[in-house]
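Of the protein chains in this complex, all but one are displayed in their positions.
This part shows chain A:
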Amino acid sequence: MAATSQVSRVIRGRRFGQILVPAMTCQNSSRPPGPCINATQPHSFEQRWQHQVRGYRTSPVWHTHYLTPPQVNSILKANEYSFKVPEFDGKNLSSVMGFDSNQLPANAPIEDRRSAATCLQTRGMLYGVFDGHAGCACAQALTERLFYYIAISLLPHETLMELEDAVENGRPLQPILQWHKHPNDYFSKEASQLYFSSLRTYWQELLDLSVPGEQPDVAEALVSAFKRLDNDISLEAQVGDPNAFLHYLVLRVAFSGATACVAHIDGNELHIANTGDCRAVLGVQEPDGSFSALTLTNDHNAQNESEMKRVLSEHPLSEAKSVVKQDRLLGLLMPFRAFGDVKFKWSIELQHRVLESGPDQLHENEHAKFIPPNYHTPPYLTAEPEVTRHHLRPQDRFLVLGSDGLWETLHRQEVVRIVGEHLTGVHQQQPVSVGGYKVTLGQMQGLLQERKARISSTFEDQNAATHLIRHAVGNNEFGMVDHERLSKMLSLPEELARMYRDDITIIIVQFNPHVIGGQ
């Protein structure tokens, strides 16, 4: 049956979850280790999965129930967000024209987060995608906090002084960031006071370290902000909070994890700070009008040789076999760098102490109690980002930030092609020109018909990120969106969706070639 084979193809082609938790479930299972042993969820999930597979095969409902195109669109567009940089005098003076972002959940609730903001005290815009694992708490904390840490790190001494002075004297603070948020992107109110006091401590330290008149270096600021935030997350969990709810929250943040990929764009200067396996790819338009991909980040996982070397070098030779197993850190974690995940950072004693003093809810959390095997020389994990600097050129048309859910399904070259053609609009994208080439009528007809087919799929989406998700989920083997497939993928029940695809989060920043070319 075509549908079934398609489904099984999807399963085999995917790896699930970034964390491998209790192997117990796998041991209970009599099946040989196959793709599904990587399931993140406890065993009940596993059973449900098997059950559902059976149901899927027999129940005709699955074959007949298709979402209509408008239903598909409403699912795809539920989280889409667009921002156009405002124009002055009919001219956009910023190097960024605007951005499109969107996310499609596979986990319930979604564990990915995204952020976008304009720095108000300095120039530049910040974009970030955060891929959470073992829950969404850590990713949520990042989306609320990381940009403040970065913005603070970028402030010159004088501005920090003003900030501190304002807080000291109870004057209102100058806003630091202007957020560009989708209504679904919430901020938690409960922790804001706690977060703020940590932030204030950070800028007070920065005040002590900085010298008046000195401009912070962007790359250094990014590294410092990343490390500092991860440190604060860790500290807050160790200290705890008298408020039980908050106490539980900071523990959840610390025990869950998240990777982050953040772009800072100021004029022609683009910095990417990456921790983990999200990815930033630049869409470069070639002279012939086609698009090529320029990857600006390195994935921090087992596929990256230098990361492998780094991890191995940080631990004694005796652990060489156990540090990375089955391409996972300690046989469990896929990304080699991440925020939170104190289970890979704290000593066993610290973990026990914190857990024992923690609120009761924590004890029911198997994941938290579980200590990774072969855990000898922590920390095994760091949040320190790798920073890439890129000087934007006129041919650099857009930047795609995506969580690994995107990059697993589409090759970066394909991503860049789809976005490029969507943004330029195939019709106004380089009109076909024969120029001096030898083109036959037959060749031209083929080309035109292909372009026509592409146009019709482009027109559905205003938002480039939505368009990309449509391709990521619905592409058939010919690289065309197949509505039937799209409908099937989107109508999977919550508990099944994770087996077929990961959360997908995308931010596409479009550059302003007039400004970039003019500078």
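Basically, a contact is a pair of C-beta atoms (placed from the backbone, for glycine too) under 8 Å apart; a residue touches a chain by one contact, two chains touch by 3 or more; residues count from 1.
FYI, contacts and distances are computed from a predicted model.
Looking at the choices "Acyl-CoA thioesterase 14", "Glutamate decarboxylase", "Pyruvate dehydrogenase phosphatase regulatory subunit, mitochondrial" or "Calcium and integrin binding 1 (calmyrin)", the name in the UniProt record of the chain not drawn here is "Pyruvate dehydrogenase phosphatase regulatory subunit, mitochondrial". The residue touching the chain not shown here, chosen from A:71, A:201 or A:449, is A:449. Although one chain is not shown, part of chain A still touches it, namely residues 426-427, 431-436, 438-442, 444-445, 448-449, 451-452, 455.
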